[in-house]
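All protein chains of the complex are present and in place, except for one that has been dropped.
Letters are used for the chains, namely A and B, taken in the order the chains are written, and counting of residues starts over at 1 for each.
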Amino acid sequence: MKMQWILATALSAALGLPALAQDKVKLVDVVELSGAGATAGTNWKNGIDLAVADINAKGGILGKQIEITHYDTQTNPGNTRAAVQRAIDEGTYAVLGPVFSGPIGASMQIAQRAEIAQFVGGEAANLTMQGNKYLFRTSLSQTAAMPKIAAYLKNTVKAGSVAVVWVNNDFGKGGRDAILPELEKAGIKVAVDVATEQGQADFAADAIKVKNSNADAIFVYLNEEESARFLRAAKQQGVTKPMVGETTLLGSKVIELAGEAANGVKGHVGLSIDAPIPAFQEFGKKFQAKYNYVSDHNGLKGYMAVYMIKWATEKQKTFDKKGVADTLRGATIKPSDEPGIMIETTIEQNGDLDRESFLAEVKDGKQVITATLPKIKP
Amino acid sequence: MTAPATHGAATERRGLALPSSIDGTLVTLVLGAAILWFAPAGMGRYGTYVLSLWLVMSIAVMGLNLTLGYAGLKSLAQAAFMGLGAYATALLTSKLGLNWYAAFAISGLLTFAVGLVLGFPALRVQAHYLAFVTLAFSTLIWLILRNEQWLTGGVFGLSNIPRPSFLSVKLDGALEFHRFVVVVTFILAAALWWMIRSPWGRAFMALRENPVRAASLGVDTRMYTLLAFAIGSAYAGFAGALYAPLVEFIDPSPFSLSQSFFLLLMVVAGGSGYLLGPFIGALLGVVLPEWLRVVGSLYLIVFATIVMLLLIACPQGVSGLIERGWAKLTGKAGGR
Partner (left out) sequence: MAEFIAYLIAGIATGAIYALAAIGFTLVWQTSQTINFAQGEFVMLPAVLVLLAIKLFGAPIWLGALIGIAAFILIFGAGFKLAVVDPMIKHGVLPLAIATMALSIIMKEGAKDAFSAEAQNFPSFVPTQTISVFGASISLQHLAIIIVAFAVIGLLQWFVGGTRLGRQMQATAQNPTVARILGIPVERMVLLTFVINAALAVVASALISPIYLAKFSNGEVIGLFAFIAAIVGGFNQVRGALVGGLVVGIVDSMAAAYISTSYRLAVPLVLLVVIILLKPEGLMGRKEERRV
């Protein structure tokens, strides 16, 4: 009988609000540290930690040190919602994360209602189509990237038909739904449409299927490990047609894991530590030194998200929560103003980003940038 | 009441059948509901939300407790049943504009019926085949939720799920909805309390303690096990019907196989076969991560370790521990 009392007391004690430090600015990162999103989430978190350490070492934002807290969402929408609500109740200045689109969908209304800016790692197209003025991406959306891929397939690869291999989660499905209409517009036939699972046991059957489709090129849209394993399986099955991908497929993690099978892979790259921009490469080195592995694009996204907040705050010269979102919308951040942003970034009214991006190819185990694509609206 | 734990739960359960201790459980429920009605005062929306989430998960764990704790069956699909309830409610209320109460009832009936259909062939063979069948079912449901985008929203989920209203009171606010959840949880827990006390419930227990003896005493074993499983599954459906409007968004991830495992761990942690066990188990599963924020993602290890240690030291879970401690205290103080 007493149990309930004890529970209630303990609960209220535990859930009560801790006092806010006055001389610090509080940022809460709500991110997938366990569950299906753990890999992406850990990169994102490390990127954020790196940025916070850098900023704090140089005196913080407007003289205030950043106090960062990470809440694990377990890649579960219900918990994500709880964590975002908690972040706001605790007076966070802005919300960072999450990375997966499902949890973003579950939590974005909370930040919107509280009129607090939320910086997410999701790439799914629909996120920025719901008129949420407080949601900001940290990378190009799939709707921005896929037309570039389609043009590349048509003009450079000169493919008449393409096999599409995608991972059946919000990232892969979103990409697949975005590329199909672009391919149709470009007059490219989809030879075969292959769904795969995240953490799938074996890719041999998928590789055989792709090989038998006799497509002119293969568009691979999978997460890092799966990309590497698919490339290996394809090589093993003797698939010789060009493999084309978007950012992840050309990432250093995939190259490391796939080894020789990655050579010859080409495609479009949004954010990459291999991009011919010194700031990116320097970030890559710093990240490697601190965490002892190579960052993927999620690490870069987390890093830049913190700098977006810093830039907006210094621009408005005050810690106005609502102002962060207002300041960022429609703004263009130049590396000359804020070196931490690394590449000129335009934030559109709906929260999408526009930046330069790259065409690249993997040669001898290295990503080589072959061309730089301009911003969509230069 | 003071039976040593190694004897299994049989004697304790007989103890629970005493009128005095039954009332103790009911009084705890009533008191708990009253406290939780007022608890969120000063807790903020986040605290309130976590309390509501805890209660909703408790309902699902309660159902699984009936299946596992009282009938001794391993179901690996409790989260999938919760998913069925959540998607049914979400689709019925947001797409068809059906009243939430009707959707709630349909969710329960649907999961009950599916439970019967699943349990019948499995229990025909042997109790542990239910684990195999529910494992398959759990994964199949997850695949359907994810792949049938036209209906379920696929990997992108369903958003903007409306919250119900009570009479003419809108329950959109965190506090109002929390109170609604408290009432529904209380009704469901009281129903379970009544069920366990009824002749039905006694048959369940007889079954768990010794199926052969129960059968020889004329208990239709298969029918009762099947019913226990189906009712347990219906509770998951009810939990899902509350989960959808609570989170206002659902996608397939909270209804995956690993979540079903997690629910089983919550039953055991709280104390399987105790009416109040699920509340403690869900507390450990849902609220513990919030307490353990210092350790970050390590909380899962902490939770799993707690469960392991409990299983080694006291298979009756936290409830068993409390009971033991209570017995020791009262024993020493001479009845106090």
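FYI, a contact is a pair of C-beta atoms (placed from the backbone, for glycine too) under 8 Å apart; a residue touches a chain by one contact, two chains touch by 3 or more.
Keep in mind the model is a prediction, meaning the values are calculated, not measured.
S.K.: Need the list of shown chains touched by the one chain that isn't shown.
M.R.: Checking the complete complex, the chain left out touches A, B.
S.K.: Which is it among B:A105, B:A131 or B:M195 that touches the chain not included here?
M.R.: Candidates B:A105, B:A131 or B:M195; residue touching the omitted chain: B:A131.
S.K.: Kindly state which of the options A:Q85, A:T196 or A:S272 is in contact with the chain not pictured.
M.R.: In the complete complex, the chain left out is touched by residue A:T196.
S.K.: So which of B:G44, B:G72, B:G115 or B:P289 would be touching the chain we can't see?
M.R.: B:G72
S.K.: Given the contact definition stated above, which residue among A:A186, A:A204 or A:I376 touches the chain not shown here?
M.R.: Of the listed residues, the one touching the omitted chain is A:A204.
S.K.: Which parts of chain A are in contact with the chain that was left out?
M.R.: For chain A, the residues touching the absent chain are 34, 36, 38-39, 41-42, 168, 194-197, 199-202, 204-206, 208-209, 212, 224-225, 228-229, 232, 236-238, 253, 256-257, 259, 293.
S.K.: List every residue of chain B that touches the chain not included in the displayed model.
M.R.: 6, 8, 68, 72, 74, 121-122, 125-126, 128-129, 131-133, 135-136, 139-140, 143, 147, 212, 257-258, 261, 264-265, 268, 297-298, 300-301, 303-305, 307-308, 311-312, 315
Everything that follows uses one rule, which is that only the chains that are shown with their structure count from here on.
S.K.: Spell out the residues on chain B that touch chain A in their complex, using ranges where they run on.
M.R.: 24, 27-28, 31-32, 35-36, 39, 42-47, 49-51, 53, 146-147, 149, 154-157, 159, 243, 246-251, 253-254, 276, 279-280, 283, 287, 289-291, 293, 296-297, 299-300, 322
S.K.: Okay, in this complex, where on chain A does chain B touch?
M.R.: Within the complex, chain A contacts chain B at residues 1, 3-5, 7-8, 11-12, 14-17, 33-36, 38, 69-72, 74-79, 81-82, 85-86, 88-90, 101-102, 105-106, 109, 124, 126, 168-170, 173-174.
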